[in-house]
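Every protein chain of the complex appears in place save one, which is left out.
Chain naming follows the written order as A, B and C, and within any one chain the residues start at number 1.
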């Protein structure tokens, strides 16, 4: 029952920046959490059927069977999750989806926008290459300390200019310096990066879509790619950027 | 906003017998709980709409603005309530419905069946008469200590014979000894008591019915009485027994 | 300045939020909780010519995201309403809509004749109650029968006439069109969906009538679709009903073509929920720079 339902117990759930939470969940019994960078879990953190569907969150870390999620409060589901206290239990299904290839060397750029940092922290930890981490935020920055641990250099931008470069992260990222790039963030940002890297270096991105089953059965999360219809929850969430943004 | 929505904070929620819980709720701000014996509150102890409707529970005590409910785990709603821990908050509407007349003297019988003890404890406390409390249970008994405090005598029956008289409480209750009786419990029991007292003494009973609004607007809880249709949540839950069980 | 007013069939509502029939009685109980003058309007409990006791057995049964009800039009009758309830309602400074049910065309006409002589603002003709065995519902299924009932009532009715449509109609758009052709000044939709539940322990239907009426947020997506379709097909104003729980739901209905909304089951979740909805609509309009509801009505 690999992708079966697991019960987990919250060990901590802390607001680390406004509307940004770090959630740690211990597995119960002898079924430790596992998974690779880019993979995700579906979380049900409420009794009953309101909300109806589970919510996907990327793995931000796994250590000693304990899993860490980093999430942004967006709507009803994440609000519910944000109310959980340590000791509370929840249900999880995973790990799901494809993962980033971590078996590579050379100069690697990780580019995150906002909460897109969540899967990339785990990727940074998993990579054994030279990592330059570019993280863009609106105003408040978070998780920078964790990132520094795994990165050669960290570049920060904020739209407000409160920290680092004032502007968009895409304005300070230069593909020419790298062998490969990984990105997660708003679609607009990822599109821009894929365009910048086109013909130069490969970019892998982590996509989002509304999900029902999370395991590839309902086709609710299918997107059109240059290689045909692909399920974000199964063939993704990690895709080669140019396969997803293949028009213009 | 008398019957408006109040927020309350759980001060304790303890299983005092198997599937029987005592819940204490402190009012928030300066809007203390109040109400009279026989009245009830509608409780919503969950976020979201599952379960959809609030659940009615009778007042078992009110002291210093704190309210006590005694409830039996029956289905999804009471299960949710049973999971609450102290410090958790919930929403309440009340006090609702009619109350027992506590302004009387003489010899009074209170007859409860199972969890029907819940409103009668508060009635016993509120009465300034000579109270004989008859309580019937299936097997396990509870709340007897509280009852003794307010009663001249306490008579217990259990169907299993584990405590007190083995059999039904109606078998040991004798209307001839009293000026008035009050009863709450299974419909069959209350019917029997009303029949026993017919032409001898008045019996007031506390009825149950499925409720939607709880305030008399939806007519979901209407029952037919000898005086026409009556709403359990508004004209009741306390009724004169013979008005409810008026046939045969 | 945000203008929440809606003028519907010549009657001005101070805001688009109306308490739906059957969820609000005659307003008395809610008036103990808040001032009814804050509401756009109130639709009364369904009235019939004669007093009715309603259905026996279980009347309310919870489902996922809603309730099944089988009240069966319990009401004190039109005469009692006019003498005992209406005077109170009229004083509440909000639009009062008399919701009228019936088993025969004659009953409807007689009830309407009595209401003509009162200060009631509008009449909402319920041709769609699923909980009355003898009839009612039957009128609201087929376009032809509806046409006949509505034309007869139209002839008698001196008040603005809203016809309340059943989602159980064979073809809701055709039904709406035929009601309008028959003289409806406006439409309200939807009433409850025919549904049922089984008591598996006792191996019988939960309701004595077997079939009951489903309401609540569970029906919202379907109700919204029906309002959308009907609003595209007819020219009269529409009151949107079905599972409205918050201001967002209300705005959805308005964008789908509703002029006003009616809130039913949500009143059971929180008695002041209509006020939250009114405030929410106002705030939304302020945030989005919407000056009057017309700007967004039917934008879909």
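Just so it is clear, a contact is a pair of C-beta atoms (placed from the backbone, for glycine too) under 8 Å apart; a residue touches a chain by one contact, two chains touch by 3 or more.
Small disclaimer: the values here were computed from a predicted structure and weren't measured.
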Touch criterion as defined above, residue of A:45, A:84 or A:213 at the omitted chain: A:213
Of C:9, C:33 or C:255, the residue in touch with the unshown chain: C:255
Selected residue (touches chain absent from view) among C:33, C:90, C:156 or C:205: C:205
Hidden partner interface residues of chain C, rising order: 63-66, 68, 170-171, 193-198, 200, 203-205, 210-212, 214, 216-222, 224-225, 228, 243, 245, 248, 251-252, 255-256, 284, 296, 299-300
Chain A residues touching the omitted chain (full complex): 1-5, 44, 49-54, 91, 93, 210-222, 224, 228-229, 234
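The rule is simple: only the chains that are shown with their structure count from here on.
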Dominant chain pairing [most C-beta pairs in contact]: B-C
Chain whose mean Cα position lies farthest from chain A: B
Distance from the mean Cα position of chain B to that of chain A, given in whole angstrom: 52
Between chain B and chain C, centroid-to-centroid distance (C-alpha), Å: 35
Of all residues in chain B, the ones touching two or more other chains: 49-51
Per-residue multi-chain contacts in chain C, two or more chains: 64-65
